[in-house]
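Here's the structure, in structure tokens; my notes come after.
A protein chain is absent from this complex, but the other protein chains hold their places.
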Amino acid sequence: MTNSNETIEPSPNDKAPEKKMQTQVTPSSLANVAGNRELRVPGTEMLGIGLETRGVHAWFGKKHVLSDVSLDFAAGTVTALIGPSGCGKSTFLRTLNRMHEFIPTAALAGQVLLDGRDIYAPGTDVTKIRLNVGMVFQKPNPFPSMTIGQNVLSGLKLAQIKRGNTDDLLESCLERAGLWSEVKDRLNEHGGALSGGQQQRLCIARSLAVEPQVLLMDEPCSALDPGSTFRIEQTISELAKTMTIVIVTHNMQQAARVSDYTAFFLSDGGPGMMVEVAPTSKIFSSPVDKRTEDYVTGRFG
Amino acid sequence: MTLTQPTVIPAPRELTTKPRRSDQVFRGIVTLGGMASLVILGLIALFLSLKGVHILKEEKFGFISTSKWEVITDDSGSIAESSFGIGAMLVGTFLCSLIAIIVGVPIAVLGALYLTFYAKGAAKKILVSLIDLMAAFPSLLYGFWGFFIFMSSAEYWAKLLNKYLGFIPFFKVPAPIFERSPFIAGLVLAIMIIPIVTSISREIFDQTPLDRIQAAYALGASKLAMIRAVVIPYGRGGVIGGAMLGLGRAMGETVAVYTVLNVVYQINWQVLFGAGGNVASLILLKFGEAGPYEVDALMAAGLILFILTLFVNAVADLLIHRFGGKGR
Partner (left out) sequence: MTLITIPEPQRPWETTMKQRASTASILVAAALISWILIEVTGLNGKAGYLTSFFLTSTILIFIQQFRLRDVAAAKDSLLGSFALLGMVITVIPIVSIVSTVVIKGYKGIHFGLFIHDMALNSVNDPINQGGLLHALVGTVIMVGGALIISFPIGALTALYLTEIRGRLSRPIKFLVQAMSGVPSIVAGLFILSSLVYPVTKSLSGLMGSFALSILMIPTIARTAEEMLRLIPHELREAGVALGGTQWRTVAGVILPAAKSGLVTAIILGMARIIGETAPLLLVSGGGDSLNLNPTSGAMGSLPYYIWKAFLTGGTDEAFARAWGGLLVLLAFIFILFGSARFISGRKVN
């Protein structure tokens, strides 16, 4: 993944007007970037649990904010959700691990199936769902009252999971999050002493400790510098080998770099809808819907 | 491409705004008004000292440690002998406030947790208003209610405590008089401070940063686990500060204690037994009959009480502002 050093040149095929000084991000160039990833064919590897949604709607009070989203996340894939601000991507993400219901006026319809079972079915244990579907937030939020080591293992303590040898788990989570070498001698320091990028990787390690099958990421790099962003994208690629990842991002290049599939969300003032979903290289090279094309070529958004 | 700095960087200009005359007057008046609290507190300390300091000089440390309070006048009405020591009343203040804190603070914190994390909608609004209203009830009302209504239930509990836990020295009684004891006064004080501590705790819990709460829930935490991991570490200092504010209130409480507690001038560690007092109720008790000399002693007692409550409130303020989250 060394694409961040490439300069992206306008290609003769692009239809967007040329802009001076800016590296023009064109559909086909993003497609090139996306095409460099090995396309994972779902179903060929039995990797953990997949997530499916059927006709998901969401409301806040009377306001209909998300309409009829049916999207499948195959096991072991990385799916990016892109689209302009305010079109329901984050709301949709939160329906996947039942964080949506924390807002007092929230309501929803439709089904979210984890390994074939609706997570909203009556009698479902919400805490178990969240152990299986983890989340990393936009702003890093390690627990300030705990040390780095305690932060990583906090998920176990919170869910009252007893584990024999936590040292191995601690090391492997930090390793997978790409943070081990930087903090292995500092495990007893407080979480607040790290830089923004390190804190976010700490949060990733923390969510890994409870061994989720799916990891949801809500614009995880938007508050970080490019160097940290790059590291985290590397982490995402590694993690995708053993879990399903759904990432909301404003950054189309990021979507092109890390995801196998991309879903485009849009709102015309009403509820947000998913307009199109396709393998990432295809959505940037030959999107089906005109609105998708307008967005990925930069005509709006 | 590097940016070149200019060869000579000028010194920054001084920006001054001289306020106009009317503004100067305005600021002066407002500042004076703002200083009023300082002046008043200073005056309180001053006048109480002026009146009471000679008693303190006479009794020296014994004022605080001994427990005799008597004035013996000779036939002509002048003072023959006097001995003032508020030790017994300090013990009483301490005991009653301690009971108030031990009983009241846990209930208040639990109630605050309920209001912040469990109550919803109209029920929550009503409960919050109810508690605010309760904080406004006069202490006279609590004293009356405590004496006429609450006494019998509290007496019954005191008897139970004595029966089952009587092997602990605190809970023994020299004679089976359970009415009007420091225990009951402490319980009434507890009920009085619950609204204050609940309000402060609730405000602090409300300010717990949402992102940490969400992080905990996203990791599969139950409400209890989230509260232990996020809310308590965040609000601990502030809640303790709130408890100390309640303590200050309990220590200075006069009429409620006077009505409920059988004010007798003796040290009484056995809280279930019906006798005792605190400094404030002592002042009230003796005031009616006190001659000028004794009044000075009461002033000295008031000074001690003032310093004590000032100290407790100072610590409370420090805790709430330093450790109780931002924007209180």
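Order of writing sets the chain letters: A and B. Residues in each chain are counted from 1.
Definition applied: a contact is a pair of C-beta atoms (placed from the backbone, for glycine too) under 8 Å apart; a residue touches a chain by one contact, two chains touch by 3 or more.
Quantities reported herein were computed from a predicted structural model and do not represent experimental measurements.
S.K.: Tell me which residue among B:N162, B:T198 or B:Q214 touches the hidden chain in the full complex.
M.R.: Once the missing chain is taken into account, the touching residue is B:T198.
S.K.: Of A:A106, A:L187 or A:A223, which one is in contact with the hidden chain?
M.R.: Hidden-chain contact among the options goes to A:A106.
S.K.: Who touches the missing chain here, B:I204, B:A229, B:A275 or B:L305?
M.R.: Checking the options B:I204, B:A229, B:A275 or B:L305, the one contacting the hidden chain is B:L305.
S.K.: On chain A, what residues meet the omitted chain?
M.R.: Chain A touches the missing chain through residues 55, 57, 59, 64, 67-68, 98, 101, 106-110, 120-122, 125-127, 159-160, 268, 273.
S.K.: Could I get the residues of chain B that touch the absent chain, sorted low to high?
M.R.: Residues 19-20, 22-23, 25-27, 29-38, 40-41, 43-44, 47-48, 50-51, 106-111, 113-115, 117-119, 127, 129-134, 136-142, 144-145, 148-150, 153, 156-157, 191, 194-195, 198, 222-225, 227, 245, 248-249, 251-255, 259, 280, 283-284, 287, 295, 298-299, 302, 305-306, 309-310, 312-314, 316-317 of chain B touch the chain absent from view.
Here is the rule we go by: only the chains that are shown with their structure count from here on.
S.K.: Just the number, please: Cα centre separation of chain A and chain B in whole Å.
M.R.: Spacing between the chain centres: roughly 51 Å.
S.K.: Which of the residues in chain B come into contact with chain A in the complex?
M.R.: 120, 211-212, 214-222, 225-226, 229-230, 233-234
S.K.: Name, in rising order, each residue of chain A that touches chain B in their complex.
M.R.: 97, 99, 102, 104, 127-131, 134-135, 137, 139, 141-146, 154-155, 157-160, 203, 206-207, 210
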